[in-house]
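Would you mind keeping the following structure in view while I ask a few things?
Then we have chain A:
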Amino acid sequence: MASLAPTFGRGAMTNHWVDIKNADVILVMGGNAAEAHPCGFKWVTEAKAHNHATFIVIDPRFTRSAAVADIYAPLRTGTDIAFLGGLINYLLSHDKIQHEYVKAYTNAAFIVKDGYSFDDGLFSGYDGATHKYDKSTWAYEVGPDGFAKVDETLQNPRCVMQLLTQHFSRYTPDVVSNICGTPKDLFLKVCDTIATTSAPDRTMTILYALGWTQHSVGSQMIRTAAMAQLLLGNVGMAGGGVNALRGHSNIQGLTDLGLLSNLLPGYLTLPDEKEPDFKGFIAKRALKPLRPGQMSYWQNYEKFHVSLMKTWFGKAAAKENDWCYDWLPKLDKVYDVLMAFELMHQGKLNGYFCQGFNPLGSIPNKAKLIDGLSKLKYLVVIDPLATETSCFWENHGEYNDVDPSKIQTEVIRLPSTCFAEENGSLTNSGRWLQWHYKGAPPPGDAKPDADIMAGIFLKLKELYQKEGGAFPDPILNLSWDYKIPRSPAPEELAMEYNGKALADLIDPKDKTKTILKKGQQLDGFAQLMDDGSTACGCWIYAGAWTEKGNMMARRDNSDPSGLGNTLNWAFAWPANRRVLYNRASCDLSGKPWDPKRKLIYWDGSKWTGADVPDFKPDIEPGNSMNPFIMQPEGVGRLFGLDKMAEGPFPEHYEPFETPIDTNPLHPKVISNPAARVFKNDMEAFGKSKDYPYAATTYRITEHFHFWTKHTRLAAILQPEQFIEIGEELAKEKGINAGDRVKVWSNRGFIKAMAVVTKRIKPLQVNGKTVHHVGIPIHWGFKGIAKSGFLANTLTPFVGDANTQTPEFKSFLVNIEKDRR
Partner candidate 1 sequence: MALQSLDITRRSATTIPSPSQRQTPEVAKLIDISKCIGCKACQVACMEWNDTRDVVGTNHGVLDNPMDLSENSWTVMRYAEVQTDRGLEWLIRKDGCMHCANPGCLKSCPAPGAIVQYSNGIVDFHEENCIGCGYCITGCPFNIPRLSNKDSKVYKCTLCSDRVAVGLEPACVKTCPTGAIVFGTKEDMLHHAEGRIADLKSRGFADAGIYDPKGVGGTHVMYVLQHADRPALYCGLPKDPSIGAMVGLWKGAAKPLASFALAAGALGAFLHYVTKGPNKVSEEIEKEFENEK
Partner candidate 2 sequence: MKNDQNTIIRYTPSERANHWVSAITFILLALSGLALFHPAFYPLTQFFGGGVWTRILHPFIGIVMAISFSIMFSSFRQLNVMTPADREWLGHVREIAAGNERNMPESGKFNGGQKVVFRLMVSCMVLLILSGIVIWRSYFAFMFPRAVIRLSSVVHAVSATIMIAVIMFHIYAGIWTKESIDAMLYGRVRRAWAKQHHAAWFRQMTGGK
């Protein structure tokens, strides 16, 4: 996500599940859609069956996705940037880009500021002491008019196109093959197939998931793919795009709602402590257009923010107090979950809440997690299931070898309902908000999450009312006018985040017209105001529950265009658009690049078609407004400016635990120079001489994370923990299929059954044979399935430099037959 927003403007799957059927080429890389998203994957098989699509899978393992692929190519885990960089080089050097698209809809023509450079693995501005970049040179040349300079001929040596070509020229097929271990002929075959989609009437979709994000350079892997898609002209097209397949049913929704350390709902951001002033805070975010005529939609930032504050604090939020600006906590750094556990480990965190989240299984380095949780004063777990986290203090033999009497943490475990026992909406990967209904009461005394939060909050508020205490204002003034305060109804909450008019809204064009009366639900975010006359809990969700009712519960599945955009099914943010950036599916004159994929078109007076235009509906073609309306420059970014931690162009860096001990591109800069590594975690990295095998963790199709080990039907399908190794490694180590093996890293060991397979083959990398060890997660010390080890016992505590997503996909282990 943290790379899609810098590239396109929004951090979400560009297209949606059904749209995959429109693709001509489907690339699954950094993911395994067939196993992790089988029902979404059906649209891949539909594209193959009805569109004669070619399906490519690139993965260290021959996965279930590969089982139905037309082309499968192996690569070493963690080397995707090298592979995709090689692809970009191929596209540029073979002139397989969609020229018109690249010139008009990307920043290829933009001139980059003097001083920007890339040399021997580092971009300009690196500070080796802080492991951070001064990014001031990663910018456009701005003219006196305040607009970025461009060279339409793309010939200027400082233009993005030229810098891009230069940057990726190092990624030759031989270099790619040497780093990735992919046979050169296979690599070229993949490039050749992908290159066909540079034609305007062919598209490729890319489906990825945590196979990209869970690397120390995960965001840049995604960015490389996004850049390739821009070069091919596949973004905004039906059957195109870069599609992040989110892991959980509502992780898209909870991210949209900003439940992250530094975010507020709708991708608004919390202020930093260096932003004491509200005006400055807004000014920095309400981005002015960088090119003439651009929409630069974030210009409306203040409307979104003020409406949010009105929702949260009601009357207390007023212009006079900068809409309660001071009530918002100010960041000094980002407190992501890795940081939280580091603080816990240091004894700096006293209390922790886990709501429907099992970090003991999901965050790397279990030993460190147990240590941290044991240092807490209190832990509150809200969950439908008996998770490992809630039971971290229980001794379960070698699976969880702790001494309860030595753990002083108070643990309170609160039973919550599951999906079947409540009304509400979930946002899927394709940004659809879909409403669901309660089918039965919960077991025992379990309560919905909202009721539990209300119960805790009302008690806390009562205590502050009675006793006073530290800065009680936001708690005492939090708006809470639900009909039953201890049990806010999902319907009320949905109406609240959609937003409503707090005063009559008058049409600015015709003062005699009232758009909405006071108290009415908003139709969409276009109605938001920055004067406190509207309230909206999440601006991108405006339109979900309007005066017409619950738009998320709509169930008309008609698809008149045949492209799969069922506009009257549920509600998709933003503004019910199904394919983001769909203006880019038409050429400059407003004619679809491909008449078969007529998402939207200019009908002479407005934009219309099978989708809601992701564009100002009445702006004529030929006008300078460009399709990427969230970007100040209006175009997709090949050059990423200062939005990424490690550089404006992606560069291949090795995983922190690399089996080859070097980076063949620049041996002095081996791994991500901008990654955040805590001191003790650096010491816990293993070296290839002790841990010679590249390991990767993953999900298998039979299970869902650590939930389904509690369900009998799933436990039947894969009852017992196993790891996967290739036949060659098995032979070397004297391991037979069905043997019990021990796998260990510098952080701990697990024992599991060995599945020996032809599907994992040794790769030749930089003159070395690299074997992979595949480690499915899913087992633990609680559940109906056989007890097993939490796989994160093995994994390193380091995250991506932008998102702090842990590097679960590339680390080093050793393995032997368990001779017990």
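Picked so that all candidates are chains of the complex that A comes from, given by their letters.
The rule is simple: a contact is a pair of C-beta atoms (placed from the backbone, for glycine too) under 8 Å apart; a residue touches a chain by one contact, two chains touch by 3 or more; residues count from 1.
Computed from a predicted structure; not experimentally measured.
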Pick from 1 or 2, the complex member that touches chain A: 1
Contact set on chain A toward candidate 1 in their complex: 34-35, 38-39, 41-42, 44-46, 48-49, 52, 62, 64-68, 70, 72, 700-702, 712-722, 736-739, 753-759, 784-786
